[in-house]
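The other protein chains are all here in position, but one chain of the complex has been omitted.
Lettered A and B in written order, each chain numbered from 1.
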Amino acid sequence: MVGAKQSRLAQLAIHLFFIGLSVVFIVPLWLIVAISLSDEADLVVHGYKLIPMTWDLTAYLYIFDSPMTIVNAYKVTMIISFVGTLLSVLMTSMCAYALSRADFKYKRFITFYLFFTMLFSGGLVPYYMLMTRYLHLQDTYAALIIPLLGPIFYIFLMRTFFQQLPESLVESAKIDGAGELRIYFTLIFPLSKPVFATVGLLQLLAYWNSWDSALLFINKHELYPLQYLLQVMIRNIQEILANMQNSMAITDLAQVGKLPTESMRMAMCVLAIGPMLFVFPFFQKYFAKGLTVGAVKG
Amino acid sequence: MTRSRLWKDFYKNRFLLALTMPMVFYAFVISYLPMFGSIVAFKRYQYNKGILGSDWIGFENFRFLVESPDLRRIVRNTLGYNSIFIISGLVASVTVALLMYELTSRRLLKLYQSVMFFPHFLSWVVVAYMAYALLNPRSGMLNQWLTALGWEGPVDWYNHAMSWIGIIPTANLWKQIGMSAIIYYAALVGIDSTYYEAARIDGANKLQIVWRISVPFLFPLMTILTILAIGHIFSADFGLFYQLPMGSPTLFSTTDVIDTYIFRALINLGNVGMSSAAGLLKSVLGFVLVVGTNAIVRKYNSENSLF
Partner (left out) sequence: MLHRKRKSTAWAMMLALALVIALLGGCTGSKENAGNNSSPTTTPPKAETTGTPAPAVETQKPLDPVTLTWYFRNSEPNNAAAVLKKANEIIQSAINATLDFKFINPGDYDTKMQLAMSSGEKYDIAFTSSWANNYLNNVSKGAYLPLDDLLTQYPDLQNLFQQQVWDAVKVGGKIYGVPNNQIMADQPGLWFKKDLVEKYKLDVASIDSLAKLTDALQTVKTGEPDMAAIFKGIPGTAFRDFTPMVEDFYIDTKDWTVHDQQAALLDNYKVMRDWYQRGFFPQDIATLKDDLPLMKSGKVFSRYNRQNPAAQKSIETNYGFEIVNLATGPAVIARGAVQSTLNAISVTSPNPERAMMLINLINTNKELFNLLKFGIEGQDYKKLSDNVIEPIKDGFSLPGWMLGNEFNSYLLASQPADVWEQTKILNDTATVDPLIGFSFDRTNVENEIAQLGAITTEYVNTILVNGLADVDTTFQAMQDKRKAAGMDKVMAEIQKQLDAWRAAQ
């Protein structure tokens, strides 16, 4: 009885802690959404406010103005996100599993080989030359997917998880005569759902938000992913504004006055973060406790 | 004898090797092939001569960094902040993850996790603007609260260098804690709950369970992440140090790091050789540190080490 009361108190304390902590996160998030929905003139004169003085959809309208471009950008981003995440989780997890096995002879060498690439890089120019001159990947989906396929960090993350699965599992499976691939797919994979979910989520979000590869390799507008398109929009606005002091530039003033810079910047964030909040719950159900219950015994 | 031994090992490990091959090949093409281009750090790069044809100039390209009058400051700031980040990140993320693990309400847990997670995906430009809304002397919210609480006068945060020793780690923690905590949480979820049951039967209380089971279980993960972070200790999150202080030079004594210095020095020169040299130097130093740290860790527990 005492235990139950204590644990209820403890629960309450923990909740209070998280509520307090969440405020620090929710307020800025709310601020971002509020700014994206504010009238630009108000922002200029009165600064950021938690409740917009005038509700205004200009930023979003501006972004969605040419529907073809943004709808297309969504399509591109979704394709590269799903395909890329699937391929990369597969590739990195296979490698991580092999590296986690104590009896793998080449473990140390390959770990070092992969780790080395985390620190050393040839720089942007050789990489660019490789992708465009030798592999001819400019203006292709491959150029958007390949650069993010093999983050070494996740390999080490997964390796650590795999290492903590009981060795007896693999041994008993081997005694039963299972081949390596069978072991991997039927045994390791189901037991590692939390880590697959984590890495899958992080990769999906990385692809969703990526724009570096587009900057380097994509010239065709049809292949612009979402984040890059938004970056271009904002930087074009900044360019127009920067040219205003250059008095030789042609400016259509009615348009310039309405350019929603601040609100648009925040609208971009909302478009970047928004989908994540929908995707997150899907992955969260794999963060379930008790996956390995009885694994040792069974 | 040796030959057949080699082949025997190869044959025995062939499946596992096959599992690693896609990744190995990928790393070779994407990372190792371009790596040869880092020789440009030792050359005076000319477009019309290409990387191979340009002249060798030895260590000339390293001078602008190594001989800089600001060298002590930028190194101190870089190493100092990264150390604070590593330690504070570790302590905070593990603590939060443990607390998350104790929550019984799954719905609220999902909410907390989602909310804490999003800052990781904000660009520092956006964070800098929000911080500005908080800290600016004219209309910043922080100053308004302070005056309401009786503090004397609005503080000009963007001209007060010392306060950034606190502001920067706080901002960094805010941005990273969600993701780090989730990683540790995913690890905790993987603990076989029979361990907990056994401990409870033995009469251990909550604190003991956490200290004796959960934390040791997280130890390998903590070690790996720390070692990896140490490898990058000479690199700073450029966005954080460049955008957040809004480029205010009066703050440089506490906000200028190696990467912001390099940016400032090279931005008008566009010198590929020099920027490559700077990158190479940072990589080599980080590498040395990692190998050293890894060796130390290996002495204590060879399973936790990186390699």
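Structural remarks
In this section, contacts are C-beta pairs under 8 Å (C-beta built on N, C-alpha and C of every residue); 3 or more make two chains touch, one makes a residue touch a chain.
All of these numbers come straight from a predicted model, not from anything done at the bench.
When the omitted chain is restored, the residue from B:Thr78, B:Ser93, B:Gln113 or B:Asn136 that touches it is B:Asn136. Among A:Val27, A:Leu135, A:Leu216 or A:Val270, the one in contact with the hidden chain is A:Leu216.
Only one of the listed residues, B:Thr170, B:Gln208, B:Thr250 or B:Asn301, touches the absent chain: B:Thr250.
In the complete assembly, the contact with the undisplayed chain comes from B:Leu269, out of B:Ala18, B:Val91, B:Met162 or B:Leu269.
Think of the hidden chain as still there; on chain A it touches residues 43-45, 105, 108-109, 124-125, 128-129, 132-134, 215-216, 219, 221, 231-232, 235-236, 238-239, 241, 243-245, 247-253, 255-257, 261-262.
Interface residues of chain B with the unshown chain, by the touch rule above, are 2, 5-6, 9, 28, 32-33, 35-36, 44-53, 60-61, 63-64, 67-70, 132, 136-138, 158-159, 246-250, 252, 256, 261, 264-272, 274.
Just so we're on the same page, only the chains that are shown with their structure count from here on.
Chain B has its Cα centroid 17 Å from the Cα centroid of chain A. Per the touch definition, chain B reaches chain A in the complex via residues 9, 12-13, 15-17, 19-20, 22-24, 26-27, 29-38, 40, 51, 96, 99-100, 102-105, 108, 110-119, 121-123, 125-126, 129-130, 133, 139, 174, 178-179, 182-183, 185-187, 189-194, 206, 217, 220-221, 224, 228, 231-232, 272, 275-276, 279-280, 283, 286-287, 290, 303, 306-307. Put simply, chain A touches chain B in their complex at residues 10-11, 14-15, 17-18, 21-22, 24-26, 28-29, 31-32, 47-48, 91-92, 94-95, 97-99, 101, 104-106, 108, 110-123, 125-127, 129-130, 146-147, 149-150, 152-153, 155-157, 160-161, 163-164, 166, 179-181, 184, 191-192, 194-195, 197-198, 202, 205, 209, 262, 265-266, 269, 272-273, 276-277, 280-281, 284, 287-297.
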